[in-house]
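Everything below concerns the one structure shown next.
With one protein chain withheld, the remaining protein chains of the complex are depicted in position.
Chain naming follows the written order as A and B, and within any one chain the residues start at number 1.
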Amino acid sequence: MSPHATVHDIDQPPAVTSLRSKDLLGIADLTPDEITLVLDTADAMKEIASRPIKKVPALRGKTVVNLFFEPSTRTRTSFEIAEKRLSADTLNIAIATSSVVKGETLADTALNLEAMRPDMIVLRHSSSGACHLLSRICRSAIINAGDGMHEHPTQALLDAFTIRERKRQLKGLKVAIIGDLLHSRVLRSNILLLTKMGADVWVCGPPTLMPPDIRRFGVNATSSIETAITGADVIMLLRIQLERMEGAYFPSLREYFNVFGMTEARLKLARPDVMIMHPGPMNRGVEIASEVADGPYSVILDQVANGVAVRMAVLYLLAGGAEHEEAA
Amino acid sequence: MPESKSAIVMDADRIARTLTRIAHEIVERNKGVDGLALVGVRTRGVHIARRLARILKQITGDDVPTGALDITLYRDDLMRHPVGPQPVIRRTEIQFSIDDKKILLVDDVLYTGRTTRAALDALIDFGRPRAIQLIVLVDRGHRELPIKADYVGKNLPTNPDESVQVRLQETDGNDEVVLQQEATV
Partner (left out) sequence: MKRLLKGGRVIDPANGIDGVRDILIDGERIARVAANLPADGATVVEVPNGLVVCPGFIDMHVHLREPGQEHKETVATGTASAVAGGFTAVACMPNTNPVNDTANVTTYILDKAREANLARVYPIGAVSRGSKGELLADIADLRNAGCVAITDDGHPVKTAILLRRALEYAGMFGMPVIEHCEDPSLKGDAVAHEGFYAASLGLRGMPGACEALGVERGVLLSELTGSAFHVAHMSARASLRAVRKAKDAGLRVTCEVAPHHFTLTDEALGTPVAYDTNTKMNPPLREAADRDAMLEGISDGSVDAIATDHAPHHYDEKNVEYDRAPFGIVGLETAVSLSLDRLVHAGRVRLVRMVELLSVNPARILNVPGGTLSEGAPADITIVAPELKVKIEAAKLRSRSKNTPFNGWELRGGVAATLVGGRPLYVNAEAGISL
């Protein structure tokens, strides 16, 4: 048996065997059982990466379009590898956007794409709710690869998978999430998922970057990093966008690092077997010290590897979904 | 309401003796267990494979590497069902190289042959075995593909409206093979 044992008894049937929705628009729409199904399926998918032939015919003949309105190497590559490992035909469309609105609307792009009958569309867009709009227009299954400040569900799923690999389950774990809580879609997806699965979530950041009513999401909120990470099983660091300084959210990167940066000294407050996570790309010396990023507690590279398995699971589970006669 | 009739066609005792007989056949045909490996098709095939491995160890004193194969992603009926739940995937665990080995593929019931076809495709993606032989506990006929088992526990003629249920201690709590007449609705 592999050292990363899964919780499930091998022959225990899962509570659900399929996802209810034709799309994955956000963690908000998933039940805890569905999340478990995705993670269990990802577990099976992960093994494929260790085969000599890293391919299975499951999505043979299916067309998947990666429609990215925001540049992204990491997520797009991860999806592309996942799609190819399932033998799907992939099509990458990168749309350069400028702040001035020009050219085709998202609705028109979607209609044109729809005419070619792709089976699935993976969408990344800078506007929250873009995937919902696409889902209303297209029959294809829509996978949200990040919409504005709203959600990034596959990131949260791969984070959960990474945690579960080491900690066996999410329930009862103290998870601290530190960084730009206001603008982060990774945060939203993660707190939805972790609270659904019964983790004890602590979010931490400057008050200027704290969404209002954050506690209504079922998390503890604090601006004290010590409070957040003491006894933590998992520490997730979110990227601080350098441009936020101009919005007067905090005075300088130096000050941010001093107050909220993850340093080796601060690490000592957490549990000895703490996991350090970061969705990437990292700003070394801003939200995380280099020594911590490269240190023994960091599972950042595991997250990347697991991303492919989790995305394969999502693609597989949605590809088998019921054919819809018309868009909702 | 029409009743479904069921009959036990193999009891625990019979299953045990059958597996022992198959184990001896394996040793005889392959002149020992050198270069052999067992791969069970999930789920029950895996348990049968493990039992065979135990018996082979008793007979020969040698360990036969045993693995578990999930063939869900190779099924030819994937994505074709308009409604209904997706089959659940489990982990495939084959911790050894299958190159140049004689693989004994183990499944509980051989019916249309499509599962075996999927298993063969999956195995070929893992490497290049020297040969593949098929072991089944029950062969119920009605092949849809040209597939033949090398070792058969029991040949059981059936009708298409019947179903064969293999129950094993490890999964179901007891050992038996039941032939069930499906109630016609």
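Note that a residue touches a chain if its C-beta (ideal position, glycine included) is under 8 Å from a C-beta of that chain, and two chains touch if they have at least 3 such contacts.
All values derive from a computational prediction rather than experimental measurement.
Of the chains displayed, those contacted by the omitted chain across the entire assembly are A. Considering the whole complex, the residue from A:21, A:92 or A:127 that touches the absent chain is A:127.
Contact with the chain that does not appear here is found for just one residue of A:57, A:211 or A:261, A:211. The chain not shown here is touched by just one of A:15, A:28, A:242 or A:259, and that residue is A:28.
The chain not displayed touches subunit A at residues 28, 101, 105-107, 125-130, 132-133, 147-151, 185, 188, 211-214, 216-217.
Everything that follows uses one rule, which is that only the chains that are shown with their structure count from here on.
Once the centre of each chain is set as its mean CA position, subunit A and subunit B turn out to be 39 Å apart.
Against subunit A, the residues of subunit B that register as touching in their complex are 43, 70, 72-74, 78-79, 81-83, 85-93, 121-122, 125-127, 170-171.
Those residues of subunit A that touch subunit B in the complex are listed here as 2, 6, 10-11, 13-14, 16-18, 37, 40-41, 43-48, 51-53, 55-59, 62, 86, 316-317, 319-320, 322-323.
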